[in-house]
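Below you will find the structure I want to go over with you.
The complex is shown incomplete by one protein chain, all other protein chains being positioned as in the whole.
Right after this comes subunit A.
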Amino acid sequence: MTKKRSTNWFITILITLGSLLILFPLYMTVSIALKNPEEMAESIFSLPTGLHFDNFTRAIEATDFFSAFKNSVVITVIAVCFILLTNSLVSYAVARNMNHKFFKGLYFYFISAMFIPFQIIMLPVVKLTTDLHMNNIPGLIILYIVYGLAFNIFVYVGYIRSIPIELEEAATVDGASTYGTFWRIIFPLLAPINATVAILSCLSTWNDFMLPLIILSKPESYTLPLVQYVFQGQFSTDYNLAFASYLLALAPMVIVYLVAQKWIINGITQGAVKS
C-alpha cells in the first residue's frame, strides 16, 4: 500500500514534457511581444533583454484596442446574462411538460438545430440581418442568445428534470405564480448548471470569429478577434507589433482564467458528469 501512495515520477516527467509543448507557443508570444527587431535578428527564441512596452502602445493605437475590447466585453456580458435568464426559463417550461406533445416537440426542435451546420444559414442570415438593420452589435447579441438555445436547452432540461417537483408543488399550493416559482425556487437551484452554461457561452462568445465577421458591418463595432483579422495585412512583417496585439487580445481571458481557474474547470467537469 505504501508503494502505491508514493509519487509516480515517471508520469510526472512525461506530463511536464507535454506541458512544455503547450506552453512553448505562449512563451514565444510573450517574448516576441516584448522584443524589438534587433533582438529578433539575434535570436527569435531567446528571452527579451529589455522590456519593449512600446510594442503595446503601438498595437493599442494601430488596432484601436480599447474600442474592440469594449465591444467584446459588451457583447459577451450582455449575451451571457440573457442566455442564463432566458434559456433557463424556456428549458424549465419544456422540462416540466415533457409528457405534453407541444413541449416535447419543442425540445427536439431546438436540439436538432445542433446538427445544422452554420454554413447553411450563413448566407441567408447575412441578408436577413441586413434587411432588418441588425448587422450591428445588438443584432449580434440577439443571435448569440437565440442560437445558444440549441445546446443550452439540452444541458438545462437534463438538470431541471433531476430537481424534485414536490418543491414547486408546495409553492403552487401557497399561491405562487408559475413565473414566481421559477425565479424564486428553481432559478437559485440552477446555480451549478448556470455556472457551466455561463463559462461555456462566455468562452465561445468572446472567442467567436465567424459570426462577427459576417454580421458586423461597421469597423467601430469590431470585436477583438475580428480586429486581429482585419489588421493582419498591416502586421505583415512587423512581428513585434503583431504579437503585442495578439497578446493584448488573449490577455483578458487568460487573466480571467488564472483568477477563476478552479471554478472554470469544476464548472465544466460538473456539467459533463451531470448531463
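Going forward, a contact is a pair of C-beta atoms (placed from the backbone, for glycine too) under 8 Å apart; a residue touches a chain by one contact, two chains touch by 3 or more; residues count from 1.
In this section, contacts and distances are computed from a predicted model.
Asks: Absent chain per UniProt: "NitT/TauT family transport system ATP-binding protein", "Acetolactate synthase small subunit", "Sugar ABC transporter permease" or "ABC transmembrane type-1 domain-containing protein"?
Replies: Result for the unshown chain: "Sugar ABC transporter permease".
Asks: Going by the contact rule already stated, which one of A:113, A:163 or A:185 would touch the omitted chain in the full complex?
Replies: The one listed residue touching the chain not shown is A:113.
Asks: Please pick, from A:92, A:156 or A:222, the residue that touches the omitted chain in the full complex.
Replies: A:92
Asks: May I ask you to list the residues on subunit A that touch the chain which is not drawn?
Replies: Touch set of subunit A with respect to the missing chain: 4-8, 11-12, 14-16, 18-19, 21-23, 25-26, 28-29, 32, 44-45, 86, 89-90, 92-94, 96-97, 102-103, 106, 109-110, 113, 115-128, 142-143, 146-147, 149-150, 172, 177-179, 182, 203, 206-207, 209-210, 214, 224-225, 228-229, 232, 239, 242-243, 246, 249-250, 253-254, 256-257, 261-262, 264-265, 268-269, 272-273.
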